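Every protein chain but one is kept in place in this view of the complex.
For clarity, chains are labelled A and B in written order, and residue numbers in each chain start from 1.
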Amino acid sequence: MTVKKFLYGAPGFLSLLGIIGLVSDEKFFLCFFASVLDFEYWFVKSDEMLEEYINKSAARGFFCGMATMGCATVFDFFVNNSSEMDALIMGLTLGWAVALLVYSISTAYFGFKERWGMEKEETP
Amino acid sequence: MIKNRIKEFRARYDMKQEELAKRVGVRRETIGNLEKGRYNPSLVLAWNIAKVFDVPIEEIFTVEE
Partner (left out) sequence: MKHRINYLGFLSLLALIAVLGWTTDNNGLYGFFGFVYYIRYFRVIPDEFFRLNLQKAATFAFMAEMISLVPFMFFCTYRYTSAKAVPMAFGLSFAVTIFAFTIALIVLEWRERKGAAYD
């Protein structure tokens, strides 16, 4: 397995966080088990189109996460009058969640578009 | 791997990397990396470069197995 392929499936490791949900009272951690789906990229045949859409999605996720982090921190500090550390924690958490959400939606969208395009082609 | 003859065409037209970069809207570093075969251009960039030298794309870019 190449490093690139390993990285593409790496968000699947987030599913391990689901274990915290099993052994503690923080049940929202169980949602992380959904990330196990990302391991599929270790088994699909990779080509330049797949690489491009994963790279695009990850880059979108990264920048959206950064933008959300900055905006949420400033907003929480000035509008909600939170302390600077509470605002930062809020920004970091929200930024991380948005990054993962954008990545997931974007890869799902590209995957759907790819499959839909092929189905259309098969129709005479 | 995509091979190209950009350097040869530049020499023919006595054109510097900066000038070609400016005409196709990229940075000089991009042209330098292209010439050394370290970067494969998009079709649009390849087409723009061919247009600057007024030749078909395949005269500048060739694919080697």
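Heads up, the rule we're going with is that a contact is a pair of C-beta atoms (placed from the backbone, for glycine too) under 8 Å apart; a residue touches a chain by one contact, two chains touch by 3 or more.
Remember, it's a predicted structure, so these values are computed and weren't measured experimentally.
Asker: Check the options A:Glu40, A:Glu84 or A:Glu114 and report the residue that touches the missing chain.
Answerer: Only one listed residue reaches the unshown chain, and that is A:Glu84.
Asker: List the chain A residues touching the unshown chain?
Answerer: Output for chain A: 7-8, 10-11, 13-14, 16-17, 20, 24, 26, 54-56, 58-59, 61-63, 65-66, 69-70, 73-74, 77, 83-85, 87-89, 91-93, 95-96, 99-100, 103.
Asker: Hey, which chain B residues sit against the chain that's not shown?
Answerer: Touch set of chain B with respect to the missing chain: 7, 10, 16-17, 22-23, 25-33, 35-36, 38-39, 41-42, 44-45.
Operating definition for what follows: only the chains that are shown with their structure count from here on.
Asker: Chain A to chain B: how many Å between their CA centres?
Answerer: The computed centroid separation for chain A versus chain B comes out at 37 Å.
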